[in-house]
Structures are given as C-alpha cells and as structure tokens.
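Excluded from the complex is one protein chain; the other protein chains are retained at their positions.
After this line comes chain A, so read on.
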Amino acid sequence: MKPHTPLRADLALIAGWIAPGSRVLDLGCGRGELLAHLQAERRVTGYGVDFDVDNIVACVGGGVNAVQADLESGLAEFGDASFDVVVLSQTIQAMRHTEAILVEMLRVGREAIVSFPNFGYWRNRWQIVGGRMPVSDAMPYQWYDTPNIHWCMLGDFEALCAKNGISVLERVVMTGERRVSLWPNLMGSLAFYRVSRPGRAAGVQ
C-alpha cells in the first residue's frame, strides 16, 4: 500500500465515528481522502459521490469507488437502508435542498454524519458586530461569491433534526484541531453531528 498522508483533522474525527467493516456513502467526497483512509485502516466498503469530474478521476486513481452525481437531485442511485453510515462533510451549508438531503441521507443510511462551519462562532459574530459578513480561513468567501447559502448554528441544525424526527446521537465541536466543550456555539468553528432516526440505529425500521 502507498503511505497515506495524515488525514485532515476534521476527517479524522469523522473516521473515528465509523466502525470497521461499515458500508459507507461519502457525499461530496472530493478526492476521496476519507474513503481511501477508511478502506485502508478500517476495511470499510462504499462509494463516494461528487459533482466534479476531476474529483471522480482522483478517486478512481486512488482506488476509491466514486459516482458522479448532483446531490441536489437526491440520492436516486442508492437504495433504502443500503449503508451503515452516510457522510456529508462541510457541504450542507452550500446546498439548496438542505432539508431534502438530510432526509435522503437517513433513507439510504442507518446513520448520518454531518459537519458544517458554525456561523455562531465568536469570530464570525465579532465581524458582524464590526458591520461586515464574516470571512475567515474556514469561510474564505465574500457575501457575493460564497457558495455557502444556508448558514446555521448548532441550535438551528438541531431544530431541523427535531422537526424531521431525527435524533442526535453524538455532537463534537472543534476549533482548529482542538475540541471545544465550553460554550460550543460561541467557541466552536466547526460542528460535527452523528444522527439517526429513532429505531434505525438499532436496526429496526
């Protein structure tokens, strides 16, 4: 096997939530880093999904199965309950059909992992106090050219889950490579959720 470059901290956290041998669907998989790592380290099987053909080429070259598709039109290629875990990493805030994808993820998967930049992070709030929309390393766009059209904070995401009968199994909030436990919605720049529908996690439909 080729030596792997160390996994990005946020992907490493997600990888830690995935049990060995799982069937994983990685939505917005990019160049397939997460799945390549999971295949090598955790005997995971599954597919990446990405919109960009260059990313599909990169996945294919790295031995990761990848399917080119537009997440906005749902996950029609994938059957009900066909994956243990469905991952959507730092993409949900850039989607138009935010609620639809969350529901789709838990149609095809037993569990879903969603990560997103926390709009409630104090540095963002501080820039707003200063009269401008936040721009940072994690959110390097101006208001007029950002792909991120659906900003939310921890409470917002949790409310969306509750509205759809989705329960939060686990939540981690990070800033840089450090976990945040004190005032997470203020101190955390990146949020990670492991969610499921009640009954699903136990394997009950």
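The criterion applied here is as follows: a residue touches a chain if its C-beta (ideal position, glycine included) is under 8 Å from a C-beta of that chain, and two chains touch if they have at least 3 such contacts; residues count from 1.
We take it that contacts and distances are computed from a predicted model.
Looking at the choices "ABC transporter permease subunit", "Homoserine O-succinyltransferase", "3-oxoacyl-[acyl-carrier-protein] synthase 2" or "Septum site-determining protein MinD", the name in the UniProt record of the chain not drawn here is "Homoserine O-succinyltransferase". Only one residue in the set A:Ala12, A:Val57, A:Ile128 or A:Ala159 touches the chain that does not appear here, and it is A:Val57. Although one chain is not drawn, the whole complex shows that of A:Ala76, A:Val129 or A:Leu182 it is A:Ala76 that touches it.
When the whole complex is considered, the residue among A:Leu7, A:Val44, A:Ala66 or A:Leu190 that touches the unshown chain is A:Ala66.
Within the complete assembly, residues 45, 47, 53-54, 56-61, 63, 65-69, 76-79, 82 of chain A touch the chain that is not shown.
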